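The complex appears here minus one protein chain, its other protein chains still in place.
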Amino acid sequence: MKIHLFQQCLIDMFYPHVGMAGVHVLENLGCELVVPKKQVCCGQMFTNSGYNKAAMDAIKNTIECFENSEYVVSMSGSCAFAIRDEYHHFLKDEPEWLHRAEKLSSKIYEFTEFITDVLGVEDVGARFNESVTYHTSCHVTRLMGVKEPPFKLLRNVKDINLIELPRADRCCGFGGTFSVKNPEINEVMTREKALEIASTGANVISGSDQACLMNIAGMLDRLHKEGVIDRRIKVMHIAEILNCR
Amino acid sequence: MSLIYDNRPYKTRIKECLADDFKVAAIKKAQDVFYDKRNSVVAEVPEWLDFRAEAAAIRDHVLNNLDYYVNQFADNAEKAGAKVHFAFDDKEANQIALNILREKEAKMIVKSKTILTEEIGLNEVLEEAGIEVNETDLAEFILQTAVSPPSHIVVPGLHFERNRIREIFAEKLGYTGTENPEEMTHFVRGYVRERFLKADVGVNGCNFAVAASGTCTIVSNEGNGRMASSIPKTQIVFLGTERIVPDFKALDVMMEMLNRSAVGAKISNYFSMMTGPQRSGEADGPEEMNIIIIDNGRSGILGGKFQEMLRCIRCGACMNICPVYRHISGHGYGSVYPGPMGAVLTPLFKGYEVAGDLPYASTLCGACTENCPVAIPLHELLMEHRHIMADIEKTRPKAEEAIFTAAAKVFGNSTLFDLGTKAGALGMNLISNNEGNMPKWTQAVPVMGGWTKSKEMGSLKFKKFRDLYAEHEKNKKKENK
Partner (left out) sequence: MDEAKRKQFISRLSRALGRDQALCPAYVEDFDYSKGPQETMYQDLSRDQVIAMFKAECDKNGTKYVNTTPDKLGETILAAIADWGNGKVVFPSTKEVEEYKLKELFAKDAETNNGERTYFQWDASLGRQACIDNTANADIGVTFASCGIAETATVVQESTVESGRAISLLPDTHIAVVYTDTIRPRMTQTMEMLQERYNADPSAFPGNICLISGPSRTADIELVRVDGAHGPIQCTYILVDR
């Protein structure tokens, strides 16, 4: 099966190893990957701040990169949500682009959703001997409705000790540019999330949205450094866990 | 109080709220209690989402025909013997109320909870005119005694702990009892009861007005709504134009949504339906019922991009789940309408110059939208506000606009992105500390400092994913050869 990979700019810039983990997982499942070189960003960070006009370059570039593919898999739920469910709103005054966006909308999947729902695979053959808790990011879980896929996949990872995160449905506080526009509120929200993660006793926190994970990681590291959290809790995108043997 | 009760800058309010440990803890606890209660009563109703769709459809049906239903309501209320008044704005509404009170030579009134009268600033107007105003809802009573604004629309006094309430009661009312909530509640019961029996006029809000019968309804647990509408000789009901339902059958659906969403209860202890004043020969109930229907900006929302906001039934479910409200409480918003619904509504009433910061007080996590019993797409409306400010009215700071416009160019073009991130990686790696993170001094750098003050930040990578993938592809080709 030939799929186009939407890598997410954040993974591209800061977490290239996460992207590679995704590549390995998908290739191991028999997918033939295409990674368009022209791709950059879905534009969500601009539209979330209201700059829909400025976002058009990013939005149209993304459409051009992926519109002719059969399947598009996004390494980040948030971007998949923007492309699938938000583009048509921003393009409602440009009929031709709207049409192209709608075509793309029906082909894009979030990474875990693609594996369970399209490939029909729940056990990717991974082995990971660690205690793991999972942050269900708002965009992918609540707004896209992708609830079960990551858990189906994680439950089939050998040796894993999966621990439920209390109030996993509560936002981690990232919110895109919210985190720098409202740093005071972001700090207390993320701190509460980090302490909840620590309280589970897990040594790894995972998720399928690298933006939330970056936010959580920044706080966990700081709290560890300050001695508030007694251990270094590792932050891993679910692709990294699924890529462990 | 008027709609906006705190005019200080947004950031000043936020910092003050975040520093108030009791308030933050109280709101967190309240949210957690409401979360569990609401989820358990909603879980009892497998048809919840069907009810929600029906409730939203009823609200839309009314809004799309609001002229017709307001007309019908006014006709039927008058037929039932009520006096119906219309007010375009807060000033008119207050003046109408004042005229009624003067005509009755009223010296003292009792009020059950009505957020609409807070929106229009009724109490100040009446007090200035020398009329004694008694809030009777326990929380409103506490706030009035303490002279403090509400922090929530359903339970507005959460920011006071019991010891503080005892102190306030002791200082202002001569209370000599303990801080036990039951003892203090029963003290207020006695104190307010005297006023219920003596008041010239009772003031009520209206949760839903029934167009088909001209009925006003009040939901209350304390019974103060019933008191204010049963004992004084004159009644004044303040009704927001949009709070109308077609008929009694709609009340069934709306009550299903309101009670479970607001406080996680199946029903309120009292649901009063008042159709006109007392009937001939009756010994209690108001001899005169006045209904003031208030527009105050609502017609400006009707028929526009934000019409869905008028579905709102003021249940507070959005603030009970909002992770931002959780930390900044109602006082962070500075508006009698706080939380996500307030962040949408306040700028619609007061404009972006005054309330333009509020739509940014959200991570757009969508929890409000999901929890809303009438399916208002709250987080989408917050985005719409942002879009109007950034792209249409251009009210955002020029520096912000310049940064976003420049960044958007870079993130919309892979060549620029490649150049930009290479330069960025170079810079960040130069300054990074021995753990590979940004050093402490970056906390003073605008934007980045917002992050590094509380969290670690790593460097941009010299080798991006696209570079690693290109190598991977090359290796694969080699293998295949």
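Think of it as A and B in the order they're written, each chain with its own count starting at 1.
The definition used in the following text is that a residue touches a chain if its C-beta (ideal position, glycine included) is under 8 Å from a C-beta of that chain, and two chains touch if they have at least 3 such contacts.
Keep in mind it's a predicted model, so treat the numbers as computed, not measured.
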item: Chains on display which the left-out chain touches in the complete complex; value: B
item: Touching residue (missing chain; options B:Pro149, B:Pro277 or B:Gly339); value: B:Pro277
item: Touching the absent chain when the full complex is considered, from B:Ser2, B:Ser148, B:Ser230 or B:Thr405; value: B:Ser230
item: Residue of B:Leu3, B:Val42 or B:Val84 in touch with the missing chain, whole complex considered; value: B:Val84
item: Residue of B:Thr241, B:Thr346 or B:Ser362 in touch with the missing chain, whole complex considered; value: B:Thr241
item: Subunit B residues touching the omitted chain (full complex); value: 26, 29-30, 33, 47, 50-51, 54, 57-58, 61, 64-71, 74, 76, 78-80, 83-86, 88, 136-139, 142, 155, 157-158, 160-162, 165, 181-182, 184-186, 189, 192-193, 196-197, 212-213, 221-224, 226-227, 229-231, 233, 241, 246-253, 255-256, 263, 266-279, 281-285, 293, 295, 299-300, 302-304
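Note that only the chains that are shown with their structure count from here on.
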item: Chain centre separation (subunit A, subunit B; CA means) in Å; value: 31
item: Residues on subunit B engaged by subunit A in the complex (per definition of touch); value: 11, 14-15, 18, 24, 323-324, 326-328, 360-367, 370, 380, 383, 385-391, 396, 401, 404-405, 407-409, 411-414, 417, 421, 424-425, 437, 447-451, 453-458, 460-461, 463-469, 472-473
item: Residue ranges of subunit A in contact with subunit B within the complex; value: 7, 9, 11-20, 23, 35, 37-41, 43, 45-61, 89, 138-139, 142-143, 169-171, 173-176, 178-191, 215, 217-219, 221-222, 225
